[in-house]
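Notes follow once the structure below has been shown.
Note that this complex is displayed minus one protein chain, with the remaining chains in position.
Up next, chain A:
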Amino acid sequence: MLEVFKLSKSYKGKRAVDEINLYLDEGDSVGLLGPNGAGKSTTISMISTLIKPTSGDIKFHGKSTVEAPAALRKVLGVVPQEIALYEELSAYENLKFFGKIYKVEKRLLEERIQDVLDLVGLKDRQKELVKTFSGGMKRRVNIAAALLHQPKILILDEPTVGIDPQSRTHILEMVRMMNERTGTTVLYTSHYMEEVEQLCKRVYIMDHGKIIAAGTKAELMSILSNEDKIQIQLDRPSASFVEAIKGLKHIHHVEANEENIDFIASKGSNILGLLVREAEKAGAELINYQMDTPSLEDVFLHLTGRTLRD
């Protein structure tokens, strides 16, 4: 449905996006995961036809959208990272305005406005000015504005930044429902791994302008198939123990705090015995041993040596 070929964007000689490829099939729910400054928003802006790429192409049903964006814009709903609303207008007035510029038919507009307000849970507050809303409510109206024209593709650029957990949950549930019930294709960008894991069937991991990994969640996790993420607890903190395990052959990425010690170990390394012996040498006792299921964060850490929030 939508294909991106070697898409690049440079600003003053600096490459913000470097020859990325991605695709969206109809009904897909795709995540674009990466830390701040990875190039996600720039990528989204190019796919949304807001800015022209420096090089590369974007094809919608086989036709380039770079020079002729109109066809894609008609079916695209964009939820920008910022609250792109008129704060001096009410939720209803904002939706009416955006519905009109999206050329929603007059006879359908009123019904659509009420439907999307119902979907985002703000029907009761539609006449209130947006500036009186909480951050979460503003984000919900932000999403509602992108849904008025019933887009086939919905792009959400970090739609849950800075909002309360309740609103966040509501938004994620809403996006999932749209994808599953109405078949809306979703491209969701975030630096919150949990959201992408929850919502998306396929994920692109982005860093420094490049796609560093892509696939289904299972495919990405298999990158870590040779590793286990382990968390242990000692009866008391011991710096000598932490130093000792850092030197062990099958253990890497050791992170210790007052309560736990986390590390990655090679699969099948059977290190429990080693850990017990090192704890005894350090005069401590191993009281807890836990093996975690790897996450996308772990995949990112493995690939880049950094966490998503760094």
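The criterion applied here is as follows: a contact is a pair of C-beta atoms (placed from the backbone, for glycine too) under 8 Å apart; a residue touches a chain by one contact, two chains touch by 3 or more; residues count from 1.
What we mean here is this: contacts and distances are computed from a predicted model.
The listed choices are "PadR family transcriptional regulator", "ABC transporter permease", "Thiamine pyrimidine synthase" or "AzlD domain-containing protein"; the UniProt protein name belonging to the chain that is not shown reads "ABC transporter permease". Of the options A:60, A:98 or A:188, the residue whose C-beta touches the omitted chain is A:98.
Screening A:89, A:161 or A:248 for touch with the missing chain picks out A:89.
Looking at A:52, A:249 or A:277, the residue that reaches the missing chain in the full complex is A:52.
Contact with the omitted chain, checked across A:76, A:91, A:286 or A:299, is made by A:76. Contacts to the hidden chain, counted on chain A, fall at residues 45, 48-52, 69-70, 73-74, 76, 78, 80-89, 93, 97-98, 100-103, 129, 145-146.
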